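Note that one protein chain is taken out, while the other chains of the complex remain in position.
Labels for the chains are A, B and C, by order of writing; each one numbers its residues from 1.
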Amino acid sequence: MNSDKHGLKKLLFRHETLLLLVLVGEWLFFYFRGTTTNFSGVTVGFGTAGAQIDILRHSCEIGLLALVMTPVILTGGIDLSVGSLMGLSAVVFGKLWRDAGVPIPAAITATLALGALAGGLNATLITALRLPPLIVTLGTFSLFRGLAEALTRGADTFTGFPASFQAIGQNNWFGLPAQLLVFVLVAAAIWLLVHRTTLGRSFRAIGYASEGARYAGLPVGRRLATVYILAGLGASLAGLIFTARLNQAGANTGTGYELFAITAVVLGGTSIFGGSGSVHGTLLGWAAVAVLSDSLPYVDWPREVGGMLTGLLLIVALSAGVLPKFLSAWRARRHSSRSVNPQPTPSP
Amino acid sequence: MNSDKHGLKKLLFRHETLLLLVLVGEWLFFYFRGTTTNFSGVTVGFGTAGAQIDILRHSCEIGLLALVMTPVILTGGIDLSVGSLMGLSAVVFGKLWRDAGVPIPAAITATLALGALAGGLNATLITALRLPPLIVTLGTFSLFRGLAEALTRGADTFTGFPASFQAIGQNNWFGLPAQLLVFVLVAAAIWLLVHRTTLGRSFRAIGYASEGARYAGLPVGRRLATVYILAGLGASLAGLIFTARLNQAGANTGTGYELFAITAVVLGGTSIFGGSGSVHGTLLGWAAVAVLSDSLPYVDWPREVGGMLTGLLLIVALSAGVLPKFLSAWRARRHSSRSVNPQPTPSP
Amino acid sequence: GKKDSAPAAGSAGASGKKLTIAMLPKSKGNAYFLSAAKGAQKAADALNDTLLFDGPTQTDPAKQNEIVEGWINKGVDVIAVAAEDKAALSTALRKAQSKGIKVVSFDADVMPDARTFFVNQATPQGIGESLMDEAARLAGSEGEFAIITASLTAANQNEWKKSIDERLKMYPKMKLVEFRPCDDDKAKAQSEATTIMSAHPNLKLIMSICSPGVPGAAEAVKQAGKTGKVKVIGLGLPNENKAYVHSGVTDSVILWNTEELGALAVHAADALARGTLKAGDKSFTVGGKTYDIVGDNIMLGKPFIFNKANIDQFDF
Partner (left out) sequence: MSTPPLLELRALAKSFGGARALRGVDFDLREGEVHALLGENGAGKSTLIKIVTGAHQPDRGTIKVAGQIVAGLSPATARQLGIACIYQQPALFPDLTVAENIALRLEPAAALRRVDWSARRERVRGLLDRIGAVISPEAEVRTLSMPEQQLVEIACALGAGARIVIMDEPTASLTQKEQHLLFAVVRELRKSGVGVIYISHRLEEIFALADRVTVLRDGESVGTNEVSELNEAALIRMMVGRELTQIYPPSESAPGNVVLALRNVGCRTSGVQGVTFDVRAGEIFGLAGLVGAGRTELARILFGITPADTGEITLNGERVVLHSPQDAIARGIAYVPEDRRRHGVVLDLPIAHNMTMAIHPGFFPATWLRLSAERGLALDFIRDLAIKCSGPEAPGGSLSGGNQQKVSLARWLATKPKLLILDEPTQGVDVGAKGEIHKIIRRLAKEGLAVLLISSDLPEALGMSDRIGVMRGSTIAAILPGGSDAHTVMAAALGSEKGAAA
């Protein structure tokens, strides 16, 4: 167990460097293969600012989910319900604004509150009833999506939002997509939370050994509540931004996003067992996936290949990380001198 | 941990009875609310054999996935890639038959072999590289789906299969849907495997304490390989049946099925930590979900409500199971005289 | 060689630069759009233009939006779209227009200000009326019938539904008992039809207003052994319905010539980009055939009814 963590942590380092290389590689590849100047001398394709901005725009929601998923996974938990919650938030926001005539700012506030509430539901079931996060959020995964569909009978969609709201998803502020600024703020906040506050430390502690954390006198229940409520907030924020971007809110918003978010986090080197990981790792993982999934058409590759490459990347990256450790452990068992590892027992 | 398992074990019993009641309740509800006799005196709706058979037909594939998922979860693992593998199998089968002109029986064999191979890939990454199943199968989840889409460029679909093949998915044998017979055979096989062979035993042992199993001389690696390869086989079989039922094979076959299958298994009372659980539990869980998701129109309820009810059922069923244990544990901690529980520390 | 000799290449193709025309279907897998793409490709070759045909694998407004934005960055000359969701796609299309990219819509329109022309395969009235009349004819103007649509959000399906409802008033003895979506997916259509039939045993007819729905419903009727008892009609492609039409499961398939639709969309796009077609024109001529323009709608013409008698004459 413990030595397992050791492995995954080392992996993390190897990881962030390796990931950065992959990312740069990807980017350069698309830049040189995917950028051209048309006969009228205008540069077009991947290299243009427009393309870069759009890639960010399109992957912003998944990025938000990955960000708030990181603390959850650091505590050794998981949240499968974020994608569905995106949908529920979008629908509720739409209903509030269009049917209940609630003004946009109030509707936004209410939607975020809903997100926090939904996260609170997950947290309660997990901490109070001590149900495994995987199961609880698997249940709310169906529940939230079902609610969204029931509210719209799967048919109703909401559109024609005021320009002031659409701006959040479509306009540029200071030359950058508006939602990107929101994203950066959230990223900074989460990074500080995880890497610079006592909360972040306790997340790792809980993920590493929740009992140990209890003995160290940490309020484990409260901390877990924090991460799941945070995840809920993030999900509903993502739902709002999605709605603003498309000027359309439907029950199927964010379908399948939960697994993409988890992929980004895990690719970023966060241990699925909790305890070790980093927010910047998540950002790298997210970027690597975002570029892959949105840039293939620029090099005239079928966009469908993106999913395959993502899966491949995840597996290869993690194998690459573990392989050396695995081999060395294996070699050590054959013929190596004393190991620095306090545990003489080979990792399970 | 330990007492946790105990709890979940008890829960398992409470569960199957509770679940059976829910199922019967559901069925009676739909029977009495969803069956009518029209003026020409013909009985119509949920109560008819036709409706019952269709419900079975439509949920057969998810049932197969849930069946093969059960041993995986019993070993404490998980397989998120089964849905994607369904899609890949369907596409490969289609291509073999239509483009490569392979005769149906050979194509079927090849597709099942592919399934076993894919399962083997999961198994290798999990056992040889000691990567967590959740991560590995998250990767192959994207990989397999991506392959399917790349093979068809997301556009190509396969249809017009010979009647002899469509029969598997559409005809009735002895008054029952053909695929139901396949399903029953698989169910019986898996039940025997899990409940009547030493393999099933070792699955539980591994799920409860993989180190302990190792110290007892059980071949942990080989056993894990078995369950994941089995899952792969089941997934490709489901893909074939799906293709036969619709006389159509596309890359999006089985999208999202993995989570439904896991829901059925968990609802069936199998512990997500592995060790405790049963195949008949899974069958009950599957039936409960199948009826919910396919019968609402008979009582003129929106089909969309199904997802919501499923999620609700999962959460309520598991909470109901845990609540008493939780309360008693809590009471025990209050006036802590002697507790029968070997572990005095509250379970995490 | 063939490009030059192509008849419709005409003045436009020969003169001026090679255009890049991007065509966006609702979903790539859908045979309806694949056949439209076939026509589009022929036209593009004839015009000596480059055709990009891409779209979501399953109907998905967000993906459509993102694909269009990708094309904007790629710097295509003109875009032809079939919108899954008016609002969602229009935001991206306006952006395209602001970048000087011309836009036409076909099959499913977007907001008027988000495109110059809509290549209209048939007016809602035209479709609704032909469908409803054909249904009434087959059902003997009385009894229960159900409609399977693409998605309850799909703009033009809802348009057609309206005019069907209008026309339905002329047949008081006919009752619409179900209106279910199939997400442009044959599988879903089949299970929907199956459920509908067991829920409504007196059902006389199933009408599908999305192309995958017709074979889907037919498959369901066939498997339920209700061939002839429950009639099937709808908007569909001859090829994927031939078998059912011949075996008498499906009675008639109503559609326009989808290859022609695709071709017309490309020709309109090309002409628009080259300035030979301008807003306000009253007609548009392609290789000798003239299509009239009503407002900003380029009309493909009257729907066509395929049945046992004539269906074999068509291959798309």
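Assume contacts are C-beta pairs under 8 Å (C-beta built on N, C-alpha and C of every residue); 3 or more make two chains touch, one makes a residue touch a chain.
Bear in mind that the values here come from a model prediction, so they are computed numbers and not experimental data.
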{"item": "Neighbouring shown chains of the undisplayed chain, as defined at the top", "value": "A, B"}
{"item": "Candidates B:55, B:218, B:240 or B:266 - the one touching the absent chain", "value": "B:218"}
{"item": "Selected from A:58, A:204 or A:245 as touching the chain missing from the view", "value": "A:204"}
{"item": "Subunit A residues that touch the omitted chain in the full complex", "value": "2, 5-6, 9, 192-193, 196-199, 201-202, 204-205, 208-209, 212, 214-219, 226, 275-276, 332-340, 342, 344-346"}
{"item": "Absent chain, residues of subunit B that touch it", "value": "2, 5-6, 9, 196-202, 204-205, 208-209, 211-219, 275-276, 333, 336-338, 340-345"}
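The rule is short, and it goes like this: only the chains that are shown with their structure count from here on.
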{"item": "Euclidean distance of C-alpha centroids - subunit A vs subunit C, Å", "value": "38"}
{"item": "Rounded Å distance, subunit B centre to subunit C centre (Cα mean)", "value": "38"}
{"item": "Two or more partner chains touched - positions in subunit A", "value": "153-154, 303-304"}
{"item": "Multi-partner residues of subunit C (at least 2 other chains)", "value": "57"}
{"item": "Contacting residues of subunit B [partner subunit C, same complex]", "value": "38, 40, 42, 44-46, 48, 50-51, 54, 58, 149, 152-157, 159-160, 170, 242, 246-248, 250-252, 294, 297-298"}
{"item": "Subunit A-touching residues of subunit C, taken from the complex the two chains share", "value": "17, 54, 57, 61-62, 65-67, 69-70, 72-75, 85-88, 90-91, 151-153, 181"}
{"item": "Complex interface listing, subunit A residues touching subunit B", "value": "4, 78, 80, 125, 128-132, 134-136, 138-147, 149-150, 152-154, 210-211, 251, 255-256, 259, 262-263, 266, 272-273, 302-312, 314-315, 318-319, 322-323, 326, 347-348"}
